[in-house]
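Excluded from the complex is one protein chain; the other protein chains are retained at their positions.
Going in written order, the chains are labelled A and B, and every chain counts its residues from 1.
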Amino acid sequence: MRVDPILRLIVTRLSLAFVSLFAVSLIIFSSIAILPGDTAERILGRDATKQSLEALRAELHLSDPAPLRYGRWLAGVVHGDFGRSLVADRPVLPYIGAYLGRTLVLGGLALLVHIPLSIGLGLLAAAKRDGPFDIGMSIAVLIGMSVPEFVTGIFLVLWLANDLHLFPPLALIDQAQSMGSALLMLALPVMTLNFAMTAYVVRQIRSSMIDILRSDYVRMAALRGLPPSRILLAHALPNALGPAINAIALNASWLVGGIVVVEVVFNYPGLGRLLVESIRFRDVPMVQGAALVLSATYISVNLVADLLTLLINPKLRTRTA
Amino acid sequence: MTDAPISARGVARPEQRHSGAVRLFRRFPISAMVAGIVLLAYVTIAVFAPIISPYSPTDIFVGSPFEPPSSLYLLGTDNLGRDVLSRVIYGSRTILLMAGSAAGLSALIGGLLGMQLGYRGGLVDEIAMRILEIIMSIPSIIFALLIVGILGASAPLVTFTVGLLSVPNVTRVVRAATQSVVAEEFVTAARARGETSLSIVLREILPNVAGTLIVEFSIRTGYAILFIGGLGFLGFGAQPPTPDWGLMVNEGRGMIDASIWPVVSPAVCMAALVTAVNLFTDGIMRIFGPAERGRIS
Partner (left out) sequence: MSDIKKLGLSRRTLLASAAVLGGSAFLPLGEVNASTATKTLRIASGEADGVKGTLDPAYGTNDPDAARANLVFEGLVKLDENFGVQPSLATDWKTNEDGSVWTFHLRPNVKFHDGSPFTAADVIFSFRRLFDPKAPSPSAAWLAPINPDAIKASDDLTVEFNLRQPVVEFPELIAYSKIVKAGQTNEQLRTAGIGTGAFKVEHFVPGEEPSTYLRHDQYWQPGKPGVDRVELRTVPEESARIAALVSGQIDIFWDLPLRGLTRLEQDKNIVLQSAHTGFWLGITAWTDTPPFDNLKVRQALKLAVNREQLLKAVLGGRGSLGNDSPVAPWVKFGLQAPQREQDIEQAKKLLAEAGHPNGIDLELYTSASGSGLVELATAYKAQAEPAGIRIKINQAPAEDYWSNIWLKKPFIVTAWSGKSADAALARPFLSDAEWNETHWHNKEFDNYIFEARRTLDETKRGELYRKAQELVRDDGGAIVALFSDAVGATRANVKGWKLHPQKLSQSFVDVTIEG
């Protein structure tokens, strides 16, 4: 029986993703466990009392061999038990759930703005090629790619929140009394993220569109007397979308990593900030949980992006960069 | 600005083995040349920092804290009365050294690995590619935070980690470029002549992927600057009182109401440096031809 090639593709990618996730969990666990030095001492500091070291060793079962501990941790994770935070003395999972939710809100919002914004700007830049808009766009793109997110974030707060009072400086979401004011509070971090992401897609769309607009296919349509807007939207855009979606997909996965810095800049209670904090606190179970979940998110987003790209553009069966 | 050369098509064309200098410069846009000059300026400043810098970057109280820019202190002073300009100048050393080394490390290892895999192919290649894919499925910042956070932040460790994390990207690109070169006739001819693998790799393949490698090095430098700056900002980079730009932004942002210059100065310098690197990268990408690449990440 012939298996649908698309189905086979999906299954392959899915299994690859699982293998990746498994490998990632191994890497996360071993990077903490295998590094030189005694784990308990590393967590509590070299001058910790013997008592507290022993207590920690018992709690984390550090006397067991590493593979056993790894297996135990993994088994727990599969059942939803990520262990107990050393610092909060409460289960890790609810924290991760809450913080992840907030990260997804921020990331999702950023993407929601990013997709229409970058496609629109890219189209405009292509349509007004070499005009003042296009040149301005090129400069903005260059700056967007070059300025680090923490710089963008700090400056946006300085300018838009503190000077112009357009947005509240702190993202204290729970203070928001309506959807609108919550969105206002998230506006600055979303803008910061978009500043970096939009640059790539705009560039991508612009160059694809220019190529397409020069192609015979489009020239034929123009010769046939179709209005330019129709050509742009109905004929050119679908072909340009492939690489554009690829770029957007890459942005989505970049987002999982890039959001860490933005969360720290804006003191936003998301998973990225939790990861950084728990590393500083040496809260090993929390670090493992947060790193694993963030990586899983990254892998999932990558998977979805991969599949979308391949499904939309069947020509790109070989791995795209 | 003309078309951005991000096309997913195309391959190192054979005639570019023999690019003449004239052809080179005709394709090299002015913006890239300006960028190159800027880069040269940065490197010069970094090299001659002790001579150029008006004060030592760690001398406290050359002026009172948070002084605005003046003829004595061109960029003002920070919370400890240190001259911001001097710290920025010395900071260029830190970042250029770290980012350059990281990029160099990834170019070296990635280049060698990529050429080997591209040349040999077969099962080793398949397995290696899977492994690389898996490594690339961890967001780099998480991996970097884990390593640096647990082992303790220091400049060499950060450099090494950032360099290592970019190896898969470079490997992939060099491997692809190698594969296309291997398909060319002159390689088959060399094999037929009985050349050893090593000599083929060095004499036939390397010159052809050199362009790609140089472009990759340039891209990786820009990326490393951003990554290292970000780690420095989070406190996982070089430690105080080292004048690391990312760290300076972090230290200064709490007191931004007292003075913006300790934050603005390193931030602008970092942004300008990456901009120049990106423009320069675009330029050399035109020379060496568009290679198969994805986003700069």
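Methods note: contacts are C-beta pairs under 8 Å (C-beta built on N, C-alpha and C of every residue); 3 or more make two chains touch, one makes a residue touch a chain.
Here the structure is a predicted model, which means the values were calculated and not measured.
Interface note for the absent chain: among B:L40, B:L72, B:I131 or B:A258, the touching residue is B:A258.
Summary of contacts with the chain left out: across A:A98, A:I135 or A:M191, the touching residue is A:A98.
Screening A:I10, A:L26, A:I135 or A:A161 against the full complex identifies A:A161 as the residue touching the chain left out. Within subunit A, the residues in touch with the undisplayed chain are 44-48, 85, 87-90, 95, 98, 157, 161-162, 165, 168-170, 172, 174-181, 183, 267, 269, 274, 277-278, 280-283, 286.
Touch with the hidden chain on the side of subunit B covers residues 58-61, 64-66, 79-81, 235, 239-241, 251, 253-259.
Criterion: only the chains that are shown with their structure count from here on.
Chain centres here are Cα averages; for subunit A and subunit B they lie 22 Å apart.
Those residues of subunit B that touch subunit A in the complex are listed here as 1, 3-8, 133-134, 137-143, 145-147, 149-151, 172-173, 222, 226, 229-230, 233-234, 246, 249-250, 253, 256, 260, 263, 267, 270-272, 274-275, 277-279, 292-297.
Considering their complex, residues 16-17, 19-21, 23-24, 27-28, 31-32, 35, 42, 135, 138, 142-143, 145-151, 154-155, 158, 200, 203-204, 206-207, 210-211, 243, 246-247, 250-251, 253-254, 256-258, 260-261, 264, 275-276, 279-280, 287, 291, 294-295, 298-299, 302, 320-321 of subunit A touch subunit B.
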